[in-house]
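The other protein chains are all here in position, but one chain of the complex has been omitted.
Moving on to chain A:
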Amino acid sequence: MTEEIHQLFNAIREEAEKRRNAFREAPVPKIHIGMATCGIASGAIETKKAFEEALAEQNIEAQIHTVGCVGHCYAEPIVIIDHPASGFPPVFYHEVTAGKAKMLTKLFLAEGDPRFEHVYGATEENELIPSVMEFPRFNQEKRVVMEKCGRIDPEDIYDYIAESGYSSLVKALQLKPEEIIREVQESGLRGRGGAGFPTGRKWELARQARGENKIIICNADEGDPGAYMDRTILESNPHQVLEGMILCAYAVGAGNATVYVRAEYPLAVKTVTRAIQQAKELRLLGKGILGTDFDLEINVFRGSGAFVCGEETALIQSIEGHRGTPQHRPPYPVERGLRGQPTVINNVKTLASVPQILNHGAAWYRSIGTESSPGTAIFSVVGSVVHPGLVEIPMGVTLRTLIFDICGGIPNKKKFKAVQIGGPSGGCLPADFLDTPIDFDSLTEAGAMMGSGGMVVMDEDSCVVDVSRYFLDFTQKESCGKCTFCRVGTYHLLSILERLTKGEGKEGDLEQLENLSLDIKNGSLCGLGKTAPNPVLTSLRYFRDEYEAHVSEKRCPGKICRALTAFYIDLDKCARGCDICGGCCPVDAVFSTKNRKKAIDQTRCVKCGECKVACPPDYQAVKKVSPPSLAPFIERPPKI
């Protein structure tokens, strides 16, 4: 048996290596273009087309290699040009527009000039161009799950195999299922969907559970605002997820598996569907995997975009064709899940970690991260940071390192105010918590949670009350409406928060918010409801003074809540005769004073802030204040 597995797989690997070598050794330049959704949104399709056209026009031979996402959203579209004949190492270019693509084709590919002003760095050590590995955004990451993302073509299974893909499957097929479960248990891997349940334990429970047709589900119903880790992984390296699913199925004894992915991720759906097809063709999936008697069918189920369907019992309901509403647990899905069968539901990142664990061993995995949270964490860091994007770091790195060193800190010399971790279920932490290590337990202790990996960084120009309102608006809209606390409770939290942001807060509102939040947390049926008040509870705990300012002074310290702010023009700074602000005001609220300076009619102003943006930096005469009463009253001169 062992021999047959090796024989079959060696043939596949040889083919993969042959293709890889042919690509590498071809005496032409290679252009790697990041073509995941993020790249495409920034114009990667046009960039690719521009390269193709320019190459054809100038009669240059080169190979275009489409890859997934490297996680550096701020730099998209990203192109790496490997042009050995020029004498330069492979060069990383950022923000490569179609125009830049044409220019690089001519100047670098044809004439050998890499145009240093556009170079971000070299992708390997050399003496000519500084390597990107010298930048914190690169060298402080630890890539386990995303190791191959952005390096391989997600649509080509051989690309994955050439990078030692599916080798852990070969290893696993020669082990007993129990041995795999033991390895995963020893690695200490915890579920990356948010709650952090030990994965090995879950698999063990499923293995022991009675059922003829056990099922594996990969949960890719990512719905947190600002989170896109799962999408990127599926789009950039679907085979690592599939390999994890196959390993899981082999370990628990399942014959069927489903990737539950949102329909709003069309590229991920397409990529993973194609990957399944390719794996089947090579007998890495389907009937008799690599010649053994182990069968596994994987299908793709497209979720219709309900946030609550990321909750495992609601997800099962949704696959069964019912309304996606959570069910009471127990029974847990590992005992009785989809169609009554024992079902393992794991997040994309959890499953994608498994091939690495089996390849390198549990001890290696344990050496990364912390004692109670081994391995890496992937965050999509967005908001007020210089280098937003996907970051994979070892657990235990502090928030400060992640935000300030790796992601470049806060832009425009603004001050850090808070970071929201874990999306609508998570918490809002202030600067005092910047030295908190990122791991499951420390974040929970601080009042936030790991969540699935959304991280929104806020600077001083943000209002925590408004952020809470935003998240409650989200959870209220996404509440399935089944249980009283979530359906009605979140509505009341939202309506109080809306009142506060409109300056209609009254005494007792904060206590009411707190009490209702605690009841919703204790009384709700599912995780969505139980965690929905978290943004309110944590921001009330750490930013109570801001809430109080909204209630008693009708003041918004972040100057965000429109009803609590006003714009006025500082007459000492305003330049006589300048009319830029007046020109851009959409409601004609700007008028001229007697001495030909400008002022704002507060009764007309809609507080869009256009005038503040437009006022030339030399004057900076437009001021924003809160409460609105701070704006001096200037009378409009009578019309002549």
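Note that a residue touches a chain if its C-beta (ideal position, glycine included) is under 8 Å from a C-beta of that chain, and two chains touch if they have at least 3 such contacts; residues count from 1.
Simple rule for what comes next: contacts and distances are computed from a predicted model.
Per its UniProt entry, the chain excluded from the display bears the name "4Fe-4S ferredoxin iron-sulfur binding domain-containing protein", taken from "Carbohydrate ABC transporter membrane protein 2, CUT1 family", "UgpA_2 protein", "4Fe-4S ferredoxin iron-sulfur binding domain-containing protein" or "Electron transfer flavoprotein small subunit". Note on the undisplayed chain: of the listed residues A:488, A:563 or A:580, the one touching it is A:488. Contact with the undisplayed chain is limited, among A:10, A:58, A:174 or A:522, to A:522. Only one residue in the set A:66, A:167, A:292 or A:512 touches the chain that does not appear here, and it is A:512.
Contact residues of chain A toward the unshown chain are 306, 323, 325, 328, 476-485, 487-492, 495, 508, 512, 516, 519, 522-525.
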